[in-house]
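The structure appears below as structure tokens.
Only a single protein chain was left out; the remaining protein chains are all shown in position.
Moving on to chain A:
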Amino acid sequence: MDELTGFLDRQECILETERLAHGESNLCVLWVSLNRFREVNISFGHNAGDEVLYRLAQRLQAQISPGSRIGRIGADEFLILLPGLPLSTAEALAGHIHATLRVPLQIGQANWRQSCSIGVASLGTESATSLLQRADQAMQEAKQSGGALTTVVASGSVHGNPVTILKRNELSIEEKLHQAMETGGFSLNYQPVINVTDNSIEACEALMRCRIGDEMLPPDRFIPVAEKTGLIIELGDWTLLTAAHMAEQLLANGHPTKVAVNVSRAQLTAPKFQQTLQALLTISPLPPSLLELELTESLFMDTSIAVRRNLDAAVEAGLSLAIDDFGTGYSCLAYLKDIPANKLKLDRTFVKNLPEDKKSLAIVRAITRLAQDLGMTVVAEGVETPEQLDTLLGTGVNALQGYLFTRPLPEQQLESWLTDFKGN
């Protein structure tokens, strides 16, 4: 028995794994390694280190269900044996362990948040030693992946397979997102949309950016993970709030410009979307008409009550709605007459091959005409070359957006860009 924790010691861990591997059809193991634990010993001394280890061990113990076994397999490493439980339970437990260890712990006068790396493996047709080896290897992989709180699920063989790698990437992005939330890694960039009928600013679209240390996570990698994990709701609320602040600031500084925010299905179907929007409008002096929600066409065609009700509430509150990336979904034209949007943004795929692509040009013309007849403003996205600009000007679209005018700008540069634009 390990003296400090009362858990199985290293030798007992191995014996117990062997015993359970013989007797159980299902056996999962979690190899939990405390990250940077050496720092505790160095900064606070070994007595404090032992005390912290004991308290962390108690937290681990509290997560384990009866029938499971826990051991101290290394100085700062624990082994959890889950006989008769499926891999999904082991993975869920890994999540709980990350959460419980992260809760700050007071060491003397400082707060310590313990992170850990976890390797998970389930028994195949192999020996107990091989099972432990795979769990250890998965833990090492988790550690090397750099995320503060990572779980790697071992594959069937010791060498890993693509499924494992995929899972690891996803988990590590999720952890990076949590990290970015804690450290202010999220920011918004703004890309102006230029109204070509009167050379004014039609809107500025807010685009989320995520930076962790020196690494920029591209939106197409982190947004799907944020949507899948539900983090998008918190992030979405933050985006609306930050964008509203920006619009307020622009208004107060003489740029009464709409700020457009992308809203996802997860947000629109989340409870309290309306009430959060109302909270925003209660605390912000911003005229609601200066806030625009951009939604993909499939959301407008969603017949679920929650989505409908939330869209109606947004319109009733005075916000404007835009159909984003039009042309990439079903693009059912018949729906256009019923949806409460007053702007249609044509997807960049129609612009990309202009002026050569005559078919795209014909579509742009036709949709522009139709949408305008229905009272909508039409925007073409992804304008990058002067030739595209000239062609689009001939189609009658109202507004354009793209790198030809500017890349998305950080908050600090937006105002001076708008001032320069006005001056020209």
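The working rule: a contact is a pair of C-beta atoms (placed from the backbone, for glycine too) under 8 Å apart; a residue touches a chain by one contact, two chains touch by 3 or more; residues count from 1.
Please note the rule applied: contacts and distances are computed from a predicted model.
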Name under which UniProt lists the unshown chain, selected from "4Fe-4S dicluster containing protein", "Cytochrome d ubiquinol oxidase subunit II", "HD-like signal output (HDOD) protein" or "Transport permease protein": "HD-like signal output (HDOD) protein"
Touching the absent chain when the full complex is considered, from A:48, A:87 or A:251: A:251
Candidates A:106, A:127, A:144 or A:197 - the one touching the absent chain: A:106
Touching residue (missing chain; options A:45, A:213 or A:340): A:213
Chain A, residues in touch with the chain not shown (by the definition above): 58-59, 99-100, 102-106, 108-111, 178, 181-184, 213, 230, 234, 237-238, 241-242, 245, 248, 251-256, 272, 274-276, 278-280, 282-286, 415, 418-419, 422-423
